[in-house]
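My questions will all concern the structure given below.
A single protein chain has been omitted; all remaining protein chains appear in their positions.
Moving on to subunit A:
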Amino acid sequence: MLSIRNIVKEYAGHRALNDVSLEIESGKIFGLLGPNGAGKTSLIRIINQITAPDSGEVYFNGERLNQSHIEHIGYLPEERGLYKKMEIGEQMIYLARLKGLTRTEATAMLKFWFEKLGMETWWKKKIEELSKGMQQKAQFVATVLHKPDLIILDEPFSGFDPVNADLIKNEILELNKQGATILFSTHRMESVEELCDSIALINKSHKILDGRVKHIRNSYKNETYLLEYTGSKLTFDGAQPFSIVSETEGEDDSHIIKMKLNGSTANDVLQYLLPKTRINMLQEVIPTMNEIFIEKVNLTA
């Protein structure tokens, strides 16, 4: 869907993006991660053709990105905003027409969305009469009204209450199911694991990590396991096939050990422990995206 190749963007002596390349597959949900100021918004603005890169290219469905692609992209900026004094219905239609829809098409789509999200009564309202959450909802509709193939969402859940955040999340998933590719940037890691197929991590203008979420998490496994057993507390003499990272007391006489296996396998651990105690659980710890994020960012810092 989107192929970003060797993008470099500089602002007055400061390099916002340094040789960033990304592949975003069609029909997938792609997460663009990175701490504040990493260059996410710069990259998003380049994809939206708000700014142009100093060097490097962007390809949209195999074609060099150009003005005709604007109609296929929907963009929800992090800084939300609509015309405060304009009626919502009229405003949405105007924005959709700027994206190439005719008035009739826009009106029909708007009716559909307003009904779907329970906003029918908002048609004649002005933005300034709405609450912040309602404004966000309206802006989301404006983003997807023209049925874009690529939906770019910059921090889509900020500013929503949990109910509306969930509503929007489901809408995003549904749009994705219908074939839309989603690119969203966020620092909310839970939503990344829940929603994204692939991610790219950008820090200090460099891409430092990308790939499928599952692969990344698996590749960050570092032989760490969690063990829970019941009975009297074990003492180790150093001959055990693992090293202890931490030990905690659980409830009802249970104990939890976070351990690191140094070349041995889970079988070795079980074999060693079976005669000594009653094992409730032995589980490999797969690092969360949050942990990977923090680790990678700190590493490059």
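One rule holds for everything that comes next: a contact is a pair of C-beta atoms (placed from the backbone, for glycine too) under 8 Å apart; a residue touches a chain by one contact, two chains touch by 3 or more; residues count from 1.
Rule of thumb we're sticking to: contacts and distances are computed from a predicted model.
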Chain left out of the displayed complex - its UniProt protein name, from "ABC transporter permease", "ATPase", "succinate dehydrogenase" or "Na+/H+ antiporter subunit E": "ABC transporter permease"
Omitted-chain contact residue, chosen from A:Ser21, A:Gln49, A:Thr224 or A:Gln240: A:Gln49
Residue among A:Tyr75, A:Trp122 or A:Tyr229 that touches the chain left out of view: A:Tyr75
Residue, one of A:Arg5, A:Lys28 or A:Arg97, that touches the chain absent here: A:Arg97
Residue of A:Ala142, A:Ile168 or A:Ile182 in touch with the missing chain, whole complex considered: A:Ala142
Subunit A residues touching the omitted chain (full complex): 12, 45, 48-52, 54, 67, 70, 73, 75, 77, 79-86, 94-95, 97-99, 139, 142
